[in-house]
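Notes follow the structure.
One chain of protein is taken out of this complex; the other chains stay put.
Up next, subunit A:
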């Protein structure tokens, strides 16, 4: 009645059919891919059951076999074994944590080996040893050694350790000398920001985020959020949960304290109104143009250039539609239309009031036109002067050709044609009205030419090219000549034939230039929307850079008598500024913007192309890409 079955190898019968596996205690998965599962005692392979059971077989067996629950697979042989009742019982007991043996009683009464009751007889009757009565010599030796060591101070009794820190009045003697230089330099850490209403557990309803705000909050980077939490409302204090990021926030504060660079920043505590400079009121700086008075319509394409006659009665405008129109200023009436058969790049009225002559740049030639407007005596005299030309005896080599107009051209008003080899950019008169300069769109030393009308001859003042010339100007009084390249303005003395000054414009690309009638101040407009005011006496750098326009400046102009200058830009506005120059050399010029004039419509991303002042009145003309010329008074 041994409940534990005899191990199979002990019984003889089982020995015969012993198919014990000899592979040992190894993971049986290693034999997964082999047909056998190990080796028996004789070294022969033990094969796996031939047919592997698939899921369906397993299921069927589960359903049909009543003993399925007590069938286990022997991993070592691969065979199915049906557990006997005893074995099942054993498994159950082990599962419950009981002993495997049914008959084992773990709670048998304990029998003391020596009972707690004192017996009358001793267990052993051996008499006590003598050594138990005599003090031990070895121990004595040890103790005496220790005693000696203590006496000599080699061993010290262990001091009781203090666990809790002791505190005392650390600041009992606050001495001001202990405040080192370090403390003066020390930047105390800023305190944590105090919480606002939105952090409350029960905030006013307006502080709660709406759905879309919440979504936006979630999509923001954690560093960008204005609040590092979502405001929430709880009905009572009991419902408030723990804040999950509490420890992180303390930790971040710690990191800030020891890793953030500290810097004293002066908080700017200024009234923004104080920042606005106190300028004289525009009202006190009158007169200046304030309103649009007249519109000169007629051109069908953008009007590139305008020029006012020295008397102020006439206005000439050149356009991309290939015509030059002459207008009466006061009535906006087009007096004359002169087709020239090409884009008019530049136009300039002769500044000499006794001469009635207009220089027009068309493609490769300059046309000198007598518009035959105004005083008959005047324009008759001009014609006479031009016709009185006597060609010199010996022909000089000239860079250009002077051609007298044909009779048909003469009828239209054209008197002379100066033919260049390349396309022209600009023409400008000298103050006396005899000389004029032209700029050729070229990169050689032939860019700038100076012509004399009365003698009909031209010369090239420069031997070397210094870059693309944008525009040129004659000084109104002295024999100076201004040449603006992309970034510099060079001032040449025409008499001495030398470079006197080089002005740094501090901008990328100069577009236009104008000179103050007194001749000591120059303004330059540039394509990077800056206007530079140079004081020639002061320095070669701009006295002031004005960034009033939002887009590239196209042209700038000074008024002849009034302290005004204007600039026209691609943003469609003309800004009129008051630019007072004092005779006292110590006083710097006063620049005040006085009016922003609007009116031109933007076409092709271009706004105002040219501005010009009336010679006597505080009026300004502007020509725009919308094909109109406007007068502001």
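Here is the rule we go by: a contact is a pair of C-beta atoms (placed from the backbone, for glycine too) under 8 Å apart; a residue touches a chain by one contact, two chains touch by 3 or more; residues count from 1.
Quick note on the criterion: contacts and distances are computed from a predicted model.
Chemist: One chain of this complex is not shown here; going by its UniProt record, which of these names is it: "Translation initiation factor eIF2B subunit beta", "PESC protein", "Auxin-responsive protein" or "Ubiquitin-like-conjugating enzyme ATG10"?
Modeler: When "Translation initiation factor eIF2B subunit beta", "PESC protein", "Auxin-responsive protein" or "Ubiquitin-like-conjugating enzyme ATG10" are compared with UniProt, the left-out chain turns out to be "PESC protein".
Chemist: Which of A:109, A:127 or A:261 sits in contact with the chain that's absent?
Modeler: Within the whole complex, the residue contacting the unshown chain is A:261.
Chemist: Who touches the missing chain here, A:60, A:81 or A:240?
Modeler: Of the candidates A:60, A:81 or A:240, A:240 is in touch with the missing chain.
Chemist: Using the touch definition up top, pick the residue from A:63, A:118, A:152 or A:170 that touches the left-out chain.
Modeler: A:170
Chemist: Can you work out which residue in A:281, A:422 or A:508 touches the chain that's missing from view?
Modeler: Residue touching the absent chain, from the options given: A:281.
Chemist: Could you please point out the subunit A residues that touch the chain left off the display?
Modeler: 158, 161, 163-165, 167-171, 174, 178-180, 182-183, 186-189, 191-192, 194-197, 199-207, 210, 229, 231-232, 234-238, 240-251, 253-255, 257-263, 268, 270, 272, 275-277, 279, 281-283, 546-548, 591-596
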